[in-house]
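Heads up: the structure comes next, in structure tokens.
The other protein chains are all here in position, but one chain of the complex has been omitted.
Here the chain labels run A, B and C in written order, and each chain numbers its own residues starting at 1.
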Amino acid sequence: MLKLVFLGRLEDAAGAAEREIEAAETYDDVLAGLEPELAATLRDVRIRLALDGVLVGDPASLSLRDGQELAFLPPVSGG
Amino acid sequence: MLKLVFLGRLEDAAGAAEREIEAAETYDDVLAGLEPELAATLRDVRIRLALDGVLVGDPASLSLRDGQELAFLPPVSGG
Amino acid sequence: MITDVRLLCEPFDPAAELAAFSAGQTTAGGIVSFLGQVRSGGGVQALELRHYEPLTLPGMQKLAEKATRRWPLDALLIIHRSGLMHPGDPIVLVAAASRHRRDSFAAAEFAMDHLKSESWFWKRERAGGEWRWIEPREVDFEALQRWG
Partner (left out) sequence: MITDVRLLCEPFDPAAELAAFSAGQTTAGGIVSFLGQVRSGGGVQALELRHYEPLTLPGMQKLAEKATRRWPLDALLIIHRSGLMHPGDPIVLVAAASRHRRDSFAAAEFAMDHLKSESWFWKRERAGGEWRWIEPREVDFEALQRWG
């Protein structure tokens, strides 16, 4: 299993703040398993990724393992 | 009578924060009536004058009347 | 150097926080504070800030370290709310204490500029009964560029 976390407006796009999916090995595998519209939204280059709380430099380099948490972080709008 | 007010360190030079003197017509008359050392201290160009609470541009232009208040204002050091 | 950085999910009292901060700063000549609160008027009924636990507080702590390395501060306080807020509620309180006031002013403004555009918060507002996610503002990115 893989836990996906959708922050900010991505929560609306995903319909929930979190979602559990079957284990996947690569980032492309993750996106391929999602609704096409949501996958397209998540491909926005301004969206950062964090794996188990650590920011990811290049999504293509991700190698995912069972039980991990992948967070999608759109541009911030704080304070 | 003329009331002289000495602010800041000028209070120490004058020995008091205020002093009443005989009426005088000009600024030079006022200084001439004071101890020479105090008069010299007050001639410092950085010292501003206020007559009845209004800043004086040119001391030489002063025309004093009985009952007025002349304040000597050294450089400020506030806050 | 005292650094106090907090991410709160409950309301806080900025006056009490600032009083406590100032009470400890008797060697500092100057304390600058910034208080940001939810604006009333303008039709906003509520505001919600979301954060991401693994990143948000650690990011705020790194920001505090940056500020304390850059200016000679005696103390720095950063409190930021997350969760649901209403008009008038405090969102963020930053306070900097230093011997010279310019350092306090600069550090507090630096912290605010970075909290606004680089911290891991996402904001939505409710107006007319509808929630709407807020996009980042260009002016906040511009504010950041001053700090090089």
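Everything that follows uses one rule, which is that a contact is a pair of C-beta atoms (placed from the backbone, for glycine too) under 8 Å apart; a residue touches a chain by one contact, two chains touch by 3 or more.
Keep in mind that this is a model prediction, so the values were computed, not measured.
Under the touch definition stated at the start, the shown chains contacted by the missing one in the entire complex are B, C.
Annotation: of C:Val5, C:Val32, C:Ala67 or C:Met85, C:Val32 touches the absent chain (contact as defined above). Seen across the whole complex, the unshown chain contacts subunit C at 14-16, 18-19, 22, 25-37, 39-42, 87-88, 99, 101-102, 104-105, 108-109, 112, 143.
Think of the hidden chain as still there; on subunit B it touches residues 5, 7-9, 11-12, 50, 52-55, 71, 73-79.
We adopt the following convention: only the chains that are shown with their structure count from here on.
Per-pair counts of C-beta contacts peak for the chains A-C. Averaged C-alpha coordinates put the centre of subunit A at 27 Å from the centre of subunit C.
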